[in-house]
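What you see is the complex with one protein chain gone and the rest in place.
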Amino acid sequence: ATLTIGTSAEPSSLDPHYHNLGPNTRARKHVFKSLVGFDAKMRLQPELAESWRAVDDTTWEFKLRRDVKFHDGSPFTAQDVVYTVCRIPNVANSPSSFTVYTKGIAAIEMPDPHTLVIKTAKPYPLLPAELATFGIISAKAAGGEQVTFDKAGCKADSWPTSQAFNDGTLMVGTGPFKHKEYVKGGRQVLERNPDYWGPKPAWDTVVFRPITSDGPRVAALLAGDVDMIETPPVQDMERLKGTPSVTLAQAQSARVIYLALGVQDTPPTITGTDGKNPLKDPRVREALSLAVDRDAIVKRVMQGVAEPANQFLPAGFFGNNPDVKVHTDAAKAKKLLEEAGYPKGFQLTLGTPNDRYINDDKVAQAVAQMFTRIGVQTKVDATTANVFFSKRNKQEYSVFLAGWQADSGEMSSPLKALVATPIKDKGYGTTNYTSWSDPEFDGMLETALATVDDAQREKLLQAAVKRAMDATIIVPLHYEVTVWAMKKGLSYEPRADQYTLAAKVVPAQP
Amino acid sequence: MTQPLLRVENLQTHFATRAGTVKAVDGVSFDLRRGEILGLVGESGSGKSVTGQSILGLVDPPGRIAGGRVLFDGEDLVTAGEKRLRAIRGRRIAMIFQDPMMTLNPVLSVETQMVEAVLAHDKVGRAEARRRSRDALGRVGIASPEERLAAYPHQFSGGMRQRVAIAIALLHSPDLILADEPTTALDVTIQAQILFEVQTLCRDTGTALLWVTHDLAVVSALADRVAVMYAGRIVETGPIADVIQAPRHPYTRGLLDSVPSRNRRGVPLRSIPGMTPSVLDLPKGCAFQPRCGRADAACAVMPELPENGHAWRCWHPHDADARGAAA
Amino acid sequence: MSAAREETPLRRLARDFARSRVAVIGLAVLVLVMLAAVFAQVVAPQDPYDLAQLDIMDSLQPPGTAGGAGWTYWLGTDDQGRDLWSAIFFGLRTSLEVGILATLIALAVGVAVGMLAAYAGGAVDGAIMRLVDIQLSFPAILIALILLALLGKGVDKVIVALAAVQWAYYARTVRGSALVERRKEYVEAARCLALPHHRIMLRHLLPNCLPPLIVVATVQVAHAIALEATLSFLGVGVPVTEPSLGMLIASGYGFMLSGNYWVALFPGVALLVVIVAINLVGDRLRDVLNPRLSH
Amino acid sequence: MIVFILRRLTQSAVVIAAMAVLVFTGIFAIGNPIDVLISPEADEVERAAAIARLGLDQPMHVQFARFVESAVGGDLGTSFVHGVPALGLVLQRFPATLELALAAMLLAVLLGIPLGLWAGLKPDSVAGRVIMTGSILGFSLPTFWVGMMLIMAFAVQLGWLPAGGRGQTASLFGVQWSFLTRDGLAHLILPAINLATFKLSLVIRLARAGTREVALQDYVKFARAKGLSPARVVGVHILKNIMIPVVTVLGLELGSVIAFSVVTESVFAWPGMGKLLIESILQLDRPVVVAYLLLTVLLFVVINLVVDLIYSMLDPRIRLGGGRA
Partner (left out) sequence: MTRPILAVSGLSKRFERKLDVVERFARRLGASVDDSVLHAVSGVDLAVAEGEVVGLVGESGCGKSTLGRMVAGLLTPSDGSIQWRGTDLRDLPPAGRHEANLKIQMVFQDPMASLNPRLRVADIIGEAPVVHGLVPRREAAEAVAEMMRTVGLDPGYMRRYPHQFSGGQRQRIGIARALAVKPDFLVCDESVAALDVSIQAQIINLFMRLREELRLTYLFISHDLGVVQHISDRTAIMYLGRIVELAPTPELFAAPNHPYARALLDEAPRVTLEKRRFAPIRGEIPSPLNPPAGCPFHPRCPHAMPRCSQERPDLREVAPARWSACHLNDTL
């Protein structure tokens, strides 16, 4: 049987290490498995590694599966992992590579072909999660059987080009599907890997068709062109729900949509305050948070296809602090503004992309309405993602709307990126464009990130979340809910990581 | 007397325009015998061209023939069907237009345009059609017709183009050629050449010719008979010499008197006062009366045009011997 | 020729124009629409740009729903809770503003450049016309797309982008008719009378070059409106917070498959009516002003 | 003729050069592609490395010089996003767009000219008026709206035709074409109609205006006076004359059809260059945008040349006059 899936975005390359991007990873996961995987709830699960354990704070041991064969029939061994880790920093032209996830590795040892010992320089609890981000390629197919790991840079005659993946020559993986055909912009065709070590997929052939416009993607499903689509627009949910030939699957994702409140000394987009930045006053920040009616946004703008957010990751995710709550109280918000010395409010421009997140600009407009209602006259500057991100990264917005997806599925990811004080070479505060800096918080986070024990780490993270939320630097709005729509007769277990995995699509049991 | 080749009886051609009905031709009648040359003269807008086109049923909407008969060899062309007309057009009655720049299709070669004219009426091969075309070109005095066939109209001068048009008209040796001011746009020396060809051809083939022009001089040199039109009607007709020598209608006379070379040098010309009336609001009765020195109450009724040799449509014609000062 | 009533060219134009009923209807619609757009504040119950007047809880109400603020949403609301009836008027205003201003700017630039080229001739003419050729040989939508990607969003930027892609049409048209008119004897007569150059250009040449320009301009207004709608659809037009008709449609586009047909339908219809009306008027003007078809 | 071609080529060279500079500086000014491309979790070291890999650490004029240098050698750079040669990327998408554009053009011409002739010959008839009204509508409707309506009607409601995508393709001359397979053809119909709507209206109007003008000319009357059948008068004498303006405009329009396919391709998810362009602009994939525009300019040059040749075939005054056009 053939399964045709309409995807909302196309991978920019089939090279699994070229670009750390959702669609690329989705495509990768069909053909190249990684050491560690995520289940639908984004909990770690074994993949090519059968099991793993922390030998000590800086040493990890992975036991690899023994029954795994690459698509070309050759067996999967530890050398393939070593080669993959070596290759990752050597992808030509990669705009955004996976080196962030391999950097922590200080050394790799292979006691036997199915055991890996990985050493880190510091305690690195996130290692297994980060090993889940990239797929393992075949060292043999790429001619890298002799390559050994070297922290300073591995040596090889040449590294495979992305082109070799795009044209199929190196599409030799360990996944449930084999590469068959790829027409850029047109389709990607996969066929079942009969020798797959895991549960066999239900489909002989899978066709991915990128249909990036929302309407046509839904139309293609309704017209029967495709069997399943990713992320139908929330506007069409009602209709899809009412269409008997269609079933839906939806799952809360690990992506939070938030507002970031900038505390720069001179606010870039606030006027009416004599040049002062009102957001430096915690009361004002709290007032803004109180002004936001998250239920209204979820119900109206997101058509119910979202979950009001009170922190960076929904309940159930590692590090979620059940004690953290947010409220909506316009009256109190006004009062707080008054106390802070802004009884008449001020003027604010809210930056937002308009093509990055689901209904991003509409959410921003709703927020603007709500801010305006408590007296902060808010304008929305909605631009395409490229312009928005450039401006944001130059801190040209006092308040902006953005989203964060925790790829590792745990709280450290958003905290490290959004709230921590930026430290360039350590990857802290990479997306903290608020000028916010709280040394105490930084310390809490650092401790957590060095704690390998999960239970203890979770506690630390929960405390850090509380501290961050109390400062109201980030105002969480909602968690995106990922939706799949498919023909009646199919079922899909919705995934928090938002990936559409053909192997998990099954004909419904009668 | 034998039946005339062409007999136009009370022809009326009207144009329905936004401003009202334009009676461009309003009761024109004349005869044309085989081999005869009739000059149709009159000022701009008097209805000469429309008359010519009405004969072949070529008036485009909003114009239509509102009445009258056009008897060609006894057959009424006004009531004839489009198919019948097509059989006559080009074969028995040919037509030449005024502007040689505009009568040939600029994007088709001369050969195409001639051959299609042959093939429209005769079922002959292309080679034969081509041969005939070449001969026709030769007959109108075009040097090396073989090469010229392949040329396009813009490669010809005005005079040459008019010759091509005439050659096309001659392809089927028609009985009648309607020539609508074919030399007006040409220089005198070229005009003389064309007139020479036409004259020779008519004499040799016995083709009848209706020569429409506003130039009395050309008509006087070429035609056997003349008909003078004013505001859609013929006001005077007769053998050319009679009309020129003794114009009876005041308009004809005024026209002749206006010709500078018939006046003494330097003295004011005896012109017709006033201006050509708009066809839309003609006075009742004689259309010329507002400009006529002789008009009186009688002119409110349209005079008839008697049907004989030299005839005129006027209540107060000039005397036959009272000639103007041109002598 | 009736001596009593004086016939100015304008009056003649009006009379000829009025002979086509469809065109008169088109003109009437256009005038109505313009008035509605100008007086949008008065005609529309809600100011859709004033966020304080919007309530997200009123979003996507079907036509005829009673709104929270005491009036009825006759055409329903969009996803922001904007009253569509009001939004259409304000959108019309933006669309017309974009269309007309862009056209006027382009017209001004084009006429100046075109006249200069025609009157100066020679190398100046050559250089200008090459520029125009280059501009014209490149599709408007691409230039606008790139320009807008460059300039960012905003009504003013759209206007600039549209003017930048349109000026060449006018330049070419003006130059074309100026060259024709320039050869006419009345211009020679003016030169013979030693009238100053600027006077000949402005008083004699320009008015006679206007008819084709008027036609081009009307059509271009319609084009500009449609182009702006398309650009907004592609995500590079006016900002979402001040939606033009195109933007309204573009955001309604997302609702086409859902049950909320009104969000896309009504602005679409409004846009259609405006463009058709303009085109009808333009078409009629073309017929009336074209001397070759006038009889 | 040589002069003509030479002149066109010189002009085109200028256009291409100007375009290259404009586009390059323009896109440069829009924003930093790194902001979009790089993973937000990446740290500064990683950022710097990526910037260096893409060559974005150099000042603009150096980047431009490098670009020109390799462009002369036929290399328009490597896509930031896709990591493959930009030109190859665009070229790969080119057949899809070309196919769509040609199909639309064909539709526009094959329907537009007869309809325009009809409307021109009988301007006051009911059919003539209907055609003209239709063409005004076609002229006025925004393309994306029409496209969506078509999908709604024919794909969603009636289910006759697929809603988007390119469908099955077959290979001809080593290129994949849709029209060779049934499925592909079915996929082609709606987008082609969508893209053709505007041009169709344009052709109708041109043909009608031309016909009305040509029909008044003396040579048409003369052709009738020769006793030619109406079919020949219309089919040869009138048609050949109106083809001249139609061909000129169509030549220019083929370019704009290719450009406008941006919209249709977005609506119908047609995997052509236009869609690639939009994506590339949004992702600031500079090399691809530049490659696209340069390719388009080149295409226009070729089209214009072809049009001029056809034009001169149609109009002997140009072909034989030897004058400047």
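So that you can tell them apart, the chains are marked A, B, C and D in the order they are listed, and the count of residues begins at 1 in each.
Please note the rule applied: a contact is a pair of C-beta atoms (placed from the backbone, for glycine too) under 8 Å apart; a residue touches a chain by one contact, two chains touch by 3 or more.
This structure is a prediction, so every number in the text was calculated from the model and none was measured.
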Among the chains you can see, which ones touch the chain that has been omitted?
B, C, D
Specify the residue from the set B:Ala241, B:Leu280 or B:Ala300 that touches the hidden chain.
B:Ala241
Where B:Ser173, B:Thr205 or B:Ser258 are the choices, the one touching the absent chain is B:Ser258
Hidden partner interface residues of chain D, rising order
1-3, 6-7, 10, 322
Residues in chain B touching the chain absent from view:
43-44, 157, 159-160, 187-193, 195-196, 199, 214-218, 220-222, 240-241, 244-245, 254-263, 265-266, 268-273, 275-276
Across the whole complex, list the residues on chain C that are touched by the chain not included here.
1, 3, 6-9, 184-186, 188-196, 199, 203-204, 207-208
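Please note the rule applied: only the chains that are shown with their structure count from here on.
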Rounded to the nearest Å, the gap between Cα centres of chain C and chain D is 24
Taking each chain's centre as the mean of its CA atoms, how far is chain A from chain D in angstrom?
38
Expressed in whole Å, how far the mean CA point of chain A lies from that of chain C is 45
Multi-chain contacts only, two chains or more: what residues does chain B have there?
none
Among the residues of chain A, which ones contact at least 2 other chains?
215, 219, 222, 355, 384, 387
Within the complex, chain B is touched by chain D residues 215-219, 221-229, 232, 236-237, 240-241, 244, 314-317, 320-321
Where on chain D does chain C make contact in their complex?
11, 14-15, 18-19, 22-23, 26-27, 29-30, 132, 136-137, 139-145, 148, 152, 156, 212-213, 216, 252, 255-256, 258-260, 262-263, 266, 277-278, 281-282, 289, 293, 296-297, 300, 304
With touch defined as at the start, can you tell me which chain B residues reach chain D in the complex?
53, 56, 58, 60, 86-91, 94-95, 97-99, 102-109, 113, 116-117, 120-121, 152, 154-155, 165, 168
